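Notes follow the structure.
Left out: one protein chain. Kept in place: all the others.
This part shows chain A:
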Amino acid sequence: NQSHGVHSRHHRRLCVHGDRRPCGARARLLGVRHAPAVALRGVRCGRRGQRRRLLAARHLAAHQEAHAGLSRLFRSCVYFFLSCLFFHAVVVLYGAPLIESALETFSLAVLLTSLTTLRCLCVLGPNVQAWIRVFSRHGAMSVWDTCLQITVACTLVGAWVGAFPIPLDWDRPWQVWPVSCSLGATIGFLTGLVAAPAWIHYHRKQLTYKCK
């Protein structure tokens, strides 16, 4: 792992030029391309040529990487599960019933995880430090990171706003406990998907990414 870390940092430096190129995060991702599609899904970026060049550059280390990739996959799965538990706990602390509809609450946690943590896993790999760092003002290192910031924030805010109608006495079916929050999260995510490119487009002049 230690060697792998050095390795990827090396690659990160390699890829630092301008703003369209895939940066460290992406390069790392490409390292796990042999992993099943779960880890790769959701990321479709880059130009063919660049990708091929990078693949060629990394071909030598493929054998070590295969092993490392498997461990990364395993760690990603663990993170995914932990994140589900984390969201479940947060949702319960926000006032969800503890025992009554635990399954529904957990489904909401899984939904939130797949809309937020899964994207983090895909874009940044199983690296909590990097996740935390991405969500800061100067943390985004590519448009993908910015995109991630916006969609994750939109999803969480959507789920948060989704809790508002629950106490109202309208007796609608979508007010039942996890439904409105799930709807909110999904709508927030979709909004984020639309809003992120738009935001990036309108701020393309101001966006300057520093890669590490």
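Here, contacts are C-beta pairs under 8 Å (C-beta built on N, C-alpha and C of every residue); 3 or more make two chains touch, one makes a residue touch a chain; residues count from 1.
Here is the rule we use: contacts and distances are computed from a predicted model.
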Protein that the absent chain corresponds to, by UniProt name, given "Cytochrome c oxidase subunit 7A2, mitochondrial", "Trafficking protein particle complex subunit 5", "Translation initiation factor eIF2B subunit alpha" or "GPI ethanolamine phosphate transferase 3, catalytic subunit": "GPI ethanolamine phosphate transferase 3, catalytic subunit"
Among A:Phe74, A:Tyr94 or A:Trp174, the residue in touch with the chain that has been omitted: A:Tyr94
Positions on chain A contacted by the hidden chain, ascending: 92-95, 132-133, 135-139, 160, 163, 167-169, 210, 212
